[in-house]
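What follows is an incomplete set of chains from the complex, kept in their original frame.
Here the chain labels run A and B in written order, and each chain numbers its own residues starting at 1.
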Amino acid sequence: MTVINKSLKINTDSHFQIIDISSEIKTAFNEINEGEDSIEKGILAVFTKHSTSAIVVNENEKGLLNDFEFILEDLVKDKNGYDHDVIDNNAASHLKSFLLGSSETIPIINGKIDLGTWQSIFFIELDGPRRNRTIDLVFIGE
Amino acid sequence: MTVINKSLKINTDSHFQIIDISSEIKTAFNEINEGEDSIEKGILAVFTKHSTSAIVVNENEKGLLNDFEFILEDLVKDKNGYDHDVIDNNAASHLKSFLLGSSETIPIINGKIDLGTWQSIFFIELDGPRRNRTIDLVFIGE
């Protein structure tokens, strides 16, 4: 059994931003599998360390990324008299994160991260721009 | 430590469909535990390979399943001028998947998948009917 951690660091450019981290994750995984402790089957846990961001698995199509932004704005109105806005003016960002979730767990099968054909792993920035957003990856398997 | 993967294949019959996969999962797990590499404690990762579907744990009561469909329709209006509908006419299906998530991780305790009395594991089809929907299961434990 092997357990390997890698953390990705990301700088974001705008208030709302969807970043496809699939290829960075695959690169990190390939580096692991070139070493001695390769993983043929297991899981990958993806976790964001920030409560104004989210981890989501879905399709990377440009129009759809706009639709993701639209639905979040539609469900969580900006500046809606939220209590948290008195403390730190980003309640809507937290509420969107609250609905989307902070982690996804993805299978590793036959030495590959087993995403479907149309699936990407996204980091969603909900309160940018920010420096050094950290996404933890934990690979467990054998 | 043991890591075992099983993938379920499902054909769906209608555009929206909730399928209780608990008993198929329990059957797969029982087959594992009749073998040499039994798992007494650990986790089960359940992951859908399709970005117009979701994995959810909740109660299997017929009326409630209707309510799940209602709330998704209520939150994500169909044909709402979504950008993705120009490319592939299923934006609302992706948006529902986006809100629900692609994975759940469930404990294995005392040789059982430790669901509560009123919990079932559901695959939710959001853009059917489809053939060969794939759900990955990864059992890890000892």
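Keep this in mind: a residue touches a chain if its C-beta (ideal position, glycine included) is under 8 Å from a C-beta of that chain, and two chains touch if they have at least 3 such contacts.
Remember, it's a predicted structure, so these values are computed and weren't measured experimentally.
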Whole-assembly copy number, given 2 chains displayed: 3
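Heads up, the rule we're going with is that only the chains that are shown with their structure count from here on.
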Using the average of all C-alpha atoms in each chain as its centre, how far is it in Å between subunit A and subunit B? 20
Could you please specify the touching residues of subunit B with respect to subunit A in the complex? 1, 3-5, 7, 45, 47-51, 75-76, 82-88, 91, 94-95, 97-99, 101-103, 105, 134, 136, 138, 140
Within the complex, subunit B is touched by subunit A residues 1, 41-43, 56-59, 61-64, 66-68, 70-71, 75, 99-101, 104-109, 114-116, 118-119, 140-142
